[in-house]
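Comments concern the structure below.
Note that one protein chain of the assembly has been removed; the remaining protein chains are unaltered in position.
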Amino acid sequence: MEEKIAQIAVTTFTVNNLWMMVSTFLVFIMHLGFATLESGFTQSKNTVNVLFKNVMVVAIGLLTYTLVGFGLMYPGTDFAGQVFAFGGFGLSLPANGITDAYNPGYTYWTDFLFQAMFAATAATIISGAVAERVKLEAFLIFSVIYVAICYPITGYWKWGGGWLNTMTTPFYDFAGSTLVHSVGGWGALAGIILLGPRIGKYVNGKAHPIPGHSMPLAVIGTFLLWLGWFGFNGGSVLSANPGSVSLVLVTTSLAASAGAAGAFFTSFFISKKHDLGMALNGILGGLVAITAGADQMGVTDAILVGLIGGVLVVLAVIFFDKLQLDDPVGALSVHLVNGVWGTLAVGLFGAKAGSAQIVSQLIGISAIGAFSFAFAFILFFVLKATMGIRVSEKEELEGLDKYEHGMSAYEFGELSA
Amino acid sequence: MEEKIAQIAVTTFTVNNLWMMVSTFLVFIMHLGFATLESGFTQSKNTVNVLFKNVMVVAIGLLTYTLVGFGLMYPGTDFAGQVFAFGGFGLSLPANGITDAYNPGYTYWTDFLFQAMFAATAATIISGAVAERVKLEAFLIFSVIYVAICYPITGYWKWGGGWLNTMTTPFYDFAGSTLVHSVGGWGALAGIILLGPRIGKYVNGKAHPIPGHSMPLAVIGTFLLWLGWFGFNGGSVLSANPGSVSLVLVTTSLAASAGAAGAFFTSFFISKKHDLGMALNGILGGLVAITAGADQMGVTDAILVGLIGGVLVVLAVIFFDKLQLDDPVGALSVHLVNGVWGTLAVGLFGAKAGSAQIVSQLIGISAIGAFSFAFAFILFFVLKATMGIRVSEKEELEGLDKYEHGMSAYEFGELSA
Amino acid sequence: MEEKIAQIAVTTFTVNNLWMMVSTFLVFIMHLGFATLESGFTQSKNTVNVLFKNVMVVAIGLLTYTLVGFGLMYPGTDFAGQVFAFGGFGLSLPANGITDAYNPGYTYWTDFLFQAMFAATAATIISGAVAERVKLEAFLIFSVIYVAICYPITGYWKWGGGWLNTMTTPFYDFAGSTLVHSVGGWGALAGIILLGPRIGKYVNGKAHPIPGHSMPLAVIGTFLLWLGWFGFNGGSVLSANPGSVSLVLVTTSLAASAGAAGAFFTSFFISKKHDLGMALNGILGGLVAITAGADQMGVTDAILVGLIGGVLVVLAVIFFDKLQLDDPVGALSVHLVNGVWGTLAVGLFGAKAGSAQIVSQLIGISAIGAFSFAFAFILFFVLKATMGIRVSEKEELEGLDKYEHGMSAYEFGELSA
Amino acid sequence: MKKVEAVIRSSKFEQVKQALHEIEVNFFIYYPVHGVGNTDSETSVWRGVTYAAESIRRTKLEILLQDQNVEKVIQAICDNARTGDVGDGKVLVENVEYLIRVRTGEASHEGL
Amino acid sequence: MKKVEAVIRSSKFEQVKQALHEIEVNFFIYYPVHGVGNTDSETSVWRGVTYAAESIRRTKLEILLQDQNVEKVIQAICDNARTGDVGDGKVLVENVEYLIRVRTGEASHEGL
Partner (left out) sequence: MKKVEAVIRSSKFEQVKQALHEIEVNFFIYYPVHGVGNTDSETSVWRGVTYAAESIRRTKLEILLQDQNVEKVIQAICDNARTGDVGDGKVLVENVEYLIRVRTGEASHEGL
């Protein structure tokens, strides 16, 4: 009898942990989403390169996060309220790491893996923005350091219990509009500035489109990212709590849908065509925007946040083109702009809305933005000064696949020849 | 102690809700399955258009179902046994909406999202059938209205507790062979009739094949649909009940496999070639067929229902071509014919077999068929008379992508040039 | 009260079964992973053929395993310690088959479906190795027999409770490095030997590369396989035990990542290019290698096992090319070599390491290797002598799609014409 | 013997093919090409930027003919490839010195 | 100088290429084309409908040659592209006025 009652706690723990594992799988599949989206939105002569970056970033990101990142981001409760802390290298199973004494929602291992899948996302966001011209080795080194050091530090500020979390009105970022997406977005901005645009992108100050090579890949990517977001946001509840998780899934889906609608109408208004690329970016914009407050919004809030996100994506794409910031896949518009918007929206809509919260949100956005932009800028700058970050003109024109990889993404010769 | 025991109910509710959320994800991914299947089975000059429809149908479908559909389909228990009922616009969390007092299997939010993912399916089914010639705006307006009004009304008749559910021998449709698939299929039939065939499809009364442009996309679509069906059927148990859900997964898988086998042999017999497209449609036919009785069938029943479904798909494709009903992706053969077959099979095989059940099944099939066909026909007819439902000949010949979207699905120029 | 307490056991059972169902879905999706990986790594003139095999192998595999395989592999506890046993044809729900009296982790139906998804994997592994030249009918017949008889017999030796499981130091193979992957790999080897290389692969003793036609498909395949492996390994815990399952997920992910890193460095060292195909194979090599001991390894063990797996893949690909064993997708290097390596690694790393274990591992590897290679060799040999196993030279040169299927995988004519 | 090369709208290809078959021209090759030129303005859109497509998709046909058949083939192509809008394409005639049929090795100066 | 154009079965391309290399013809271009004509009947199937493929995949080669080399190149192509079945393709010879090498700008009437 006693034993049976003890089983209740175990079973509850098992359910929560199961949900967190499922969320981990969903976040994992976002990496395939990024790989397909980014390769679909870029040229076929660079497809192997884009895919290679996305594959290696996951692998290297996981290993790096194992070695350093996890210890930096979650140093433990002894380090609350600080700016920097480190819990040690590598992983070591704490006492009770596999029972609910560690956390009522998940084991130490689940915790690590869920967080590690998140971490690799930030680097992957950058990979799209610098695509078609960045040197592979330079990018991989950048990713390792960014995932190992920058992302965990700002992550610690909030999720690890650092200073942003211990302010009077704590900064709020439910699942990472700022901590993940903007951090990726600021890194992307630094990279774009230091790399410069692709050859031929801006001629006499006018943007000259370089269409992506495969819309089916882009659509596969977007759907997989939406799917993955169920785990990204839903898993951020950190337990299988039925009410909280299912609300988060609803707000996430409605924001994505509203984002599509917002981008659909805005882009049709601007170009009189039904722009598939913008609709896809609109979905992603809505998803990024809802991420900061997915558990705080009602149905109408979520739709509004997503709708505005979708409109913002379209305007931002055009705006960045005006500034000649060449972003092949729209990473800035999706992750940076909507990361900021979504974080701010927590102060404007939903349960936490209020002026104190707005101030806290602005503090968080600025502090994390400043730190991660500066970090990325310096890191890219050092790489540029030393090994170089951009491929040769010849390589860029003939395609990175040929020179860096010695292969083509497609061989249809046999087929149609 | 008391508290711990109370926890049992909460944990049980959490497990059930977790399963329903997983099912929701699986049904969601069916939309990617439809997008890839339909674009694979159509020409590359229309690929952006096909993808665009599939993306927007999900987004718009979710928003529409939020606003109207859910209230029409599940008006609440006060409206049992009727033909039409409406529970109000929008979503509003009922008291106890996030505890097992709402439903032992899921929260209000999970309920809504699971149902909303289903709803969008019906419109997506139609999108394949009318592909390569339908006007985008007309189709989107059709979808909004169909998902908002027609699908919820017939859905209410059975699942919402309406008259088909309160007959002496209630009509039985476990997961929607009729309520979802046939409803999509009848809408598709109406669209096909009013649109007419694609230019060049029937020359002098002979069918002239228009091959799809990518078999890999079609295969990806079929596997994702099969995967999604685990949630479509498995989630229709409405709880995580181990025995029921796992039986449903087995009958679903075996029917899909038998459908592949049935189509494989039938098509080889007819054409002496191993027709991949038919094998894929056979899988889908088997899946649609088992849907109505997935929880009522034994192993052998499931195999027979699927096998016949696979044979029927092949014969139906040929039959519809004889009638010059041009259905680019086989939506009629898969969803309409097997929707009807599967619903009927509940009266012939498995636990519910019997003449009273056969009669009830026929009543349900006919009533829902008549309503949804008439609804779709009138709706398409009005759209045809007003804004027009078909693109110009020039647009159709040169491809919808160029005129409606101003882009191509693929740009391999850079690669092979 | 009593009733509520009884509910604890039911709920616990429900959670465990839920996890096993999720694992089943993940293993199912591996089949799409194989389909896309194998078609990406082969020529576009044979794509329909490769896809067709992968689709039909799943369907036929499930039906075959229903009829014979499950009864051969899991004959029941009365048959412990033997070499051969048979529990009867077909499926029949045992008493208590849907309660935890059957098994605390899953129902009879879940058990069957999880195992059936595994079984089809072994045949699918072979399909890649014999691609681009094997006769479709011969391959399908081979698959049916291999899945129905060979795989279950060796599977019974260990997992079904046969002699390898009742040795003093039992052979250990957690999730099937040997029982699934090597069994597939040995079958592949037999097929490759009896078929001979593709025309033009070895000219004057030198390997002449025949590049695959689509790297995006190969990347999609690899990510889906990694995803599926979470269920393949995680599900092999046979319950949702939080500590065990989450550890397995971590070792699995780290081995995959380390495999990518191992292959990345090795192949760069050899060819001075960043070889995407090798990175993908490295991930798979790491996954196969960790499979035998995923629950016995620590973090560092897992990384080492995966790293060595990744290095081995690259060396093995080159080695098999030296031997003129033509393996279009690297099935031998991934599944056979790493299946052996991973099984052996259980004796070298982690909790079970020790000389007695090494001996047992060698016994298991050899016995199962000898049996399955001999079985496959004889079976292919008989097929070769009777119906023939290789297509005509003309068919091979012009592509199997044209002759066996009467269609092309891609039709881009409309697009670029 | 002559070689007639025609660059036409891809959407008109099926119709031209039928017309050629009707006048018993059963052998030819065709392939997709990009045409740069005066065309019906086609606006493309990519990520919010509207631009004039700098090239359009055309199909090129190559037909080997005996001299006396050139006239009617050109007529058939022009009649069937025409829409009347700018961008209908061009047909040109070149001289071919001689032709060999691979299967038999037989050569001809007039066509086979 | 002459231009030899050959339309052959794609499956014979590798063999023809080797043969050309053997007679020291190391420079040429090739590309895929669709051939309409007498071919070994190929039946295609799409969704249950069997139909004759209206075109087949062929590879076209273009080789620039000095006049005296034309003969042996044609021989090499015919010998190696032949299967003996209908549909083996055609080789034709055209006159080229002159040729310029882009790298150097040098022109020639005989070939480079």
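For the reader, a short list of remarks on this structure follows.
We just call them A, B, C, D and E in the order they show up, numbering each chain from 1.
In the analysis below, a contact is a pair of C-beta atoms (placed from the backbone, for glycine too) under 8 Å apart; a residue touches a chain by one contact, two chains touch by 3 or more.
Please read all numbers here as calculations on a predicted model, not as lab measurements.
Among D:E22, D:D85 or D:E106, only D:D85 touches the chain left out of the display. By the touch rule set out above, chain A reaches the unshown chain at residues 200, 394, 397-398, 402, 405-407, 413.
On the side of chain D, the interface with the absent chain consists of residues 2, 6-8, 31-38, 54-55, 58, 60, 74, 77-78, 81-95, using the contact rule stated above.
Take chain C: the residues that touch the chain left off the picture are 207-212, 267, 270-271, 273, 275, 277-278, 281, 314, 317-318, 321, 330.
As a convention for this text, only the chains that are shown with their structure count from here on.
When the interfaces B-E and B-D are ranked by how many C-beta pairs touch across them, B-E comes first. Comparing the centres of all chains, each the average of its CA atoms, the largest separation from chain C belongs to D.
Shared numbers divided by all numbers used gives the overlap of an interface; between chain A and chain B this overlap falls below half, so the copies present different residues.
With centres taken as mean Cα positions, chain D sits 50 Å from chain A.
Averaging C-alpha coordinates per chain places the centre of chain A 32 Å away from that of chain B. Chain centres here are Cα averages; for chain D and chain E they lie 19 Å apart.
Contacts with at least two other chains are made by residues 10, 30-31, 43-46, 50 of chain D.
Shown for chain A are the residues in touch with two or more other chains, namely 5, 8, 11, 15, 18, 22, 211-212, 214, 220, 271, 273, 275, 277, 408-410, 412-416.
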